[in-house]
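Note sheet for the following structure.
A single protein chain has been omitted; all remaining protein chains appear in their positions.
Coming up: subunit A.
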Amino acid sequence: MLKYIIKRILMLIPVLIGVSIIVFLIMRVFSPDPAPIVLGQHATQQTVEAWRQANGLNDPIYLQYFHYLKGALTGDLGTSYYTKTSVTKEIFTRFPATIELALVAIVLASLFGIIIGVISAVKKNSIFDNAGMLLALVGVSMPIFWLGILLIILFSGVLHWLPSNGRIDPLLQPIRVTGFYLVDSLVTGNMDSFKDALQHIILPASALAMYSMAIITRMTRSSMLDTLQQDYIRTARAKGIDESRVIVRHALRNGLIPIITVIGLQLGSLLGGAVLTETVFSWPGIGAYTVACILKSDFPVVQGVVLLVATIFVLMNLLVDVIYGFLDPRIKYSKKEV
């Protein structure tokens, strides 16, 4: 198992090199020259030239990539053209917000998705099943920004229950320990902060969870419909155990593999940043920020973020594969027991 994990992590290297080359080329070929954007329209040709020289943009492209790679290998991803802070720091300040939002969203999505999916499968063709599938259909079809705006109008505008934007009331910002406000406020025992952070995250997380939940619901339902037909379910019923136990311990446990796969993929893409949700709710995460950087041709930041997202995606898939091994004893990653 350990050998397998190490092998998979080593496979990350060619993936990252490939991804970095592609992003590097795309940014330089398709993005506008950053110099006039950084220096302003009225900058003289001389200052533009000097800036380009200073940022290595006049070098041949392979040399630029080589310099970039050299820096990246030593952990230096460059500095943002605009803020002049290091890319690692830029990412570090924004990424916790994205992770926090993604995790809360995926927990909500998995929880409701699995529950609705299981009940829909057990009560196939019932009113609950039809309602659940309708909800799932709405979930996959509804544009997230529109759902977000509706949620804001209802819960902030009309009912005044929840705040409409931001991560937290600035006055209640907890001392930074991990960067996750929910964790930081709990660790420092600041219950007011915790409550406020929780109130702030509910709407964006719900909006973000909707799509993933819809997909998880449908996957759970079809997976459960399949496992509930299996012979071992009949065996379990013949033992005289409770039906709830039959469903959870025998059917759901066996149906989890495709569900976990979907959850893993969803989490991977949520961690890449939820541009629309972050924009609608003014959530200071990595997604909206990256889009802004793409538009401003802030090459180092975009490259850094893409590398990070690619890494997360690969690791997420690895995690899912490792979980398979725990879920199904027939799956073994070492050659010994095959």
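Throughout what follows, a contact is a pair of C-beta atoms (placed from the backbone, for glycine too) under 8 Å apart; a residue touches a chain by one contact, two chains touch by 3 or more; residues count from 1.
Heads up, the rule we're going with is that contacts and distances are computed from a predicted model.
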{"item": "Listed names \"Monovalent cation/H(+) antiporter subunit G\", \"Peptide/nickel transport system ATP-binding protein\", \"Hydrogenase 2 cytochrome b type component\" or \"histidine kinase\", with the criterion being the UniProt name of the chain not displayed", "value": "\"Peptide/nickel transport system ATP-binding protein\""}
{"item": "Residue among A:Arg167, A:His250 or A:Lys296 touching the omitted chain", "value": "A:His250"}
{"item": "Contact partner of the left-out chain, one of A:His67, A:Lys89, A:Lys195 or A:Arg234", "value": "A:Arg234"}
{"item": "Hidden partner interface residues of subunit A, rising order", "value": "230-232, 234-243, 250, 253-254, 327-330"}
